[in-house]
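The complex is shown incomplete by one protein chain, all other protein chains being positioned as in the whole.
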Amino acid sequence: MQNLTDGQLQEIAEARAARATTRRPTCDGLEALLFEPIPVLDRGFVRVVDYMGDDAAIVQGARVSYGRGTRAVQSDRGLIRYLMRHRHTTPFELAELKLHVRAPIFVTRQWFRHRTASINEYSARYSVLEREFYVPAPQDVAAQSASNRQGRGAPMSEADAARVVEMLRDDAARCYDNYLWMLNEAEDGTPADPDRAGVARELARITLPVGIYTQFYWKVNLWNLLRFLSLRADPHAQAEIRAYADAILGVVQAWVPDVHDAYADYVANAASLSGQAMALVRAALATPGRLDPAGYGLSGRELRELVELMPELADRLPPAP
Amino acid sequence: MQNLTDGQLQEIAEARAARATTRRPTCDGLEALLFEPIPVLDRGFVRVVDYMGDDAAIVQGARVSYGRGTRAVQSDRGLIRYLMRHRHTTPFELAELKLHVRAPIFVTRQWFRHRTASINEYSARYSVLEREFYVPAPQDVAAQSASNRQGRGAPMSEADAARVVEMLRDDAARCYDNYLWMLNEAEDGTPADPDRAGVARELARITLPVGIYTQFYWKVNLWNLLRFLSLRADPHAQAEIRAYADAILGVVQAWVPDVHDAYADYVANAASLSGQAMALVRAALATPGRLDPAGYGLSGRELRELVELMPELADRLPPAP
Amino acid sequence: MQNLTDGQLQEIAEARAARATTRRPTCDGLEALLFEPIPVLDRGFVRVVDYMGDDAAIVQGARVSYGRGTRAVQSDRGLIRYLMRHRHTTPFELAELKLHVRAPIFVTRQWFRHRTASINEYSARYSVLEREFYVPAPQDVAAQSASNRQGRGAPMSEADAARVVEMLRDDAARCYDNYLWMLNEAEDGTPADPDRAGVARELARITLPVGIYTQFYWKVNLWNLLRFLSLRADPHAQAEIRAYADAILGVVQAWVPDVHDAYADYVANAASLSGQAMALVRAALATPGRLDPAGYGLSGRELRELVELMPELADRLPPAP
Partner (left out) sequence: MQNLTDGQLQEIAEARAARATTRRPTCDGLEALLFEPIPVLDRGFVRVVDYMGDDAAIVQGARVSYGRGTRAVQSDRGLIRYLMRHRHTTPFELAELKLHVRAPIFVTRQWFRHRTASINEYSARYSVLEREFYVPAPQDVAAQSASNRQGRGAPMSEADAARVVEMLRDDAARCYDNYLWMLNEAEDGTPADPDRAGVARELARITLPVGIYTQFYWKVNLWNLLRFLSLRADPHAQAEIRAYADAILGVVQAWVPDVHDAYADYVANAASLSGQAMALVRAALATPGRLDPAGYGLSGRELRELVELMPELADRLPPAP
């Protein structure tokens, strides 16, 4: 369904079949996933290609220990939670993940802004890109948000959504046809039209929309991966990259369950309250009844954000202007 | 000619007109260039927006000195050359440059692979992209190189080049028209068609070709800038990003002339000879006459590369197979 | 008072006296501080050596604008607060600070763990280190904390503190004397004892305690500087590096006052509440009276930390075990 060729499926099957013995820590949850493409969007995927470390490796590093680091599962879990709560980030850098990803170019442009990772991308100077474009499902075609300049609002009408999907599909098809014409390359690499030179690949590709799929290897340590997830598995992230982040979050859960839970509790589901917000909340705890937010120094927007976090405050505050 | 609006030109003129007094080192060569767009490609530019340090600042840092660091211009220049020759890189990190760049997306995709820099890019989730696409001049439309899978070969025939240019222009125009239709936004941001919701900007843009121009601020230290230039002002780089690198090389020359010259001598115009190549060259120096390359361990490709570097060896070696 | 030589003071005075005209943004608050050593600890200092950007430069970068970026001071300040609140970190990378620091080696060992900065340190392989050691004031000599394995507890008795200070001073003096003996170098670099070779500097220095002062140039962007301050101007940091962080915090306030205030409100004085803590606080807001913390999943330690943040909760919870 992710449009892999028989040859690619074969290569993956062979890689999955191989087994070796190692002295290194292994993680059963991740071994089960290894090499298997996890579908994302209409034609994308994420595959775990390699990993280093597990929950115990974080503990081992934090303790600079001689052995495998595990004393007791209970105390390991406690230490991991302590490290996460107090943002002792360096032990989390001691685990590493390597992924093979197929994603649209506009998604990779957001992805590669994360600088502390290693990337090897398929080269459109060297190779011909495949005819694979991201086209959203009609129900995912949404209008510009009125309240958030940088986001989606309501879904569009069925008719409008269908028209948008068709438009995206047509543009992609026509541009790709022109790309192939410029390349003048048959499947086997020989000129399609022997009387014409093919345009250089690096030049022909400039007509391709940013919705086209590309591929890359991505290697990142666990801390920087969590940082990526905290930004990209977030409601403010564009839905398309969020789909990748959600898939990777599942990988993290299979790989390092204690770290995953600590991350969920202390980062993903945690809230940061400004000095001003803390003062207001403490006042609300100290005395019952109405609160006068004036004098606390929160802007109208901050007040609204605070009430979203703690709806219990809504009745205690004057109605938002 | 770089398609700036009157408002933009006015803002630039005002920024250029302002003057202030500072205790910091200043660089006359760069002050003259400040804020002025340097044209690159058909509609791109590079503008120096700010800088920190000069040749003397490199020396000052290398000496961890209390004063401005300059003892004598002559010895400063010698120290800079010494540092560059021996790759003492940290003092070169003590100077910093900030640029405002307009470049096609496919160029920024190569650019942003350089991870040790700070980037703020114009957001196509938040704002509407301008109708500005890179289209090569007909004489720059080249065929795929036969010898180098990752490069351009001979220019194409005039007719074919014209057809390619037209094709690129058409694809861009049609995709951009569709982008605007999807956005359904008039110039002033109101709906063009009041009966229809506009598609979210972040979604509509996925139909735009990678040849469209974007803009970004780029801040980088001098060492990482030189590293960028060594890869991107190189004949192996794609011509379009090389045009930017060449423009920036001119900025570096105006800014830190001693560093520029040392870079040219010890990096850009220098050659790295492998252990095997060194042995062969030394043998050629030791004894006149024919050389038998067998036994030195250079591959055929390496031998050809060596003869390109040192054509004087051509007659001393057997003809390439 | 920071034990600078007359020559050093002279170099600083000359640097401060120089003036030039620039088109770049300048910051009066920082110009006033430029080059002047700010005393830290008994013999250390921090000196601002150069800077790039100001509050407006953050805004200019965030908007990828053509002009100086300032529309209205009020809206600039609001944007900076918005960026900080939502951790849009990249615009803060567009300002840069360069410092000259004299600090004890054990302080630099903590300092240099911050990897995203440029450092040039005085070389003890190349040069002779000065006879400058950190010795705490007697009132700063504290006992090991009983509750915090990684911190100080109560001050020691006057007699014990005096003995510790004397011990540190003696060790430093004796080791430095032996260092000089091994170097066998007179002030002018000639052998002190002509009949003996001096030990290599890189080897002789291994006898010097980590309390000895070293010097370095440190260049860092504003975001990474704030990150440094959030860890090192924190009560959990060792008092000695905190003294440097506090001095630098003053520099930040003079340089980018809007960023400084936003950092104070949204980072330094903000609190992060875990998902569990949020649930408990919301329950406390929803209903008056006693709370049963069981079922919320906070550890005893987390409950204590929460009550420290919000003492109003103390009476609502069972007494800590």
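In this document, chain identifiers A, B and C correspond to the written order of the chains, with residue numbering beginning at 1 in each.
Rule of thumb we're sticking to: a residue touches a chain if its C-beta (ideal position, glycine included) is under 8 Å from a C-beta of that chain, and two chains touch if they have at least 3 such contacts.
All values derive from a computational prediction rather than experimental measurement.
Just so you know, the chain we are not showing touches A, B, C across the whole complex.
Among C:L33, C:M182, C:A270 or C:M310, only C:M182 touches the chain that is left out of the view. Contact with the chain that does not appear here is found for just one residue of C:A18, C:V164 or C:A264, C:V164. Only one residue from C:R23, C:R63, C:R85 or C:R201 touches the chain missing from this view: C:R201.
Contact with the chain not shown here comes from a single listed residue; of A:G53, A:P104 or A:P293, that residue is A:G53.
For chain C, the residues in touch with the chain missing from this view are 104-106, 108-109, 112-113, 115-116, 119, 123, 125-126, 134, 136, 141-145, 149-154, 156-157, 160, 164, 167-168, 171-172, 174-175, 178, 181-183, 196-203, 205-211, 238. Contact between chain A and the absent chain runs through residues 4, 7-8, 11-12, 14-16, 18-26, 31, 34-35, 49-53, 57, 60-62, 64-68, 90-91, 93-94, 96, 98, 100, 118-122, 215-217, 219, 221. Where chain B meets the missing chain, the touching residues are 78, 81, 85, 236, 264-266, 268-278, 281-282, 284-286, 288, 297, 299, 302, 309-313, 316.
Simple rule for what comes next: only the chains that are shown with their structure count from here on.
Setting chain B aside and leaving every other chain in place, the chains that still touch one another form one piece. With centres taken as mean Cα positions, chain B sits 29 Å from chain A. In whole angstrom, the spacing between the mean C-alpha positions of chain A and chain C is 34.
In chain C, there is no position where the chain touches two or more neighbouring chains simultaneously.
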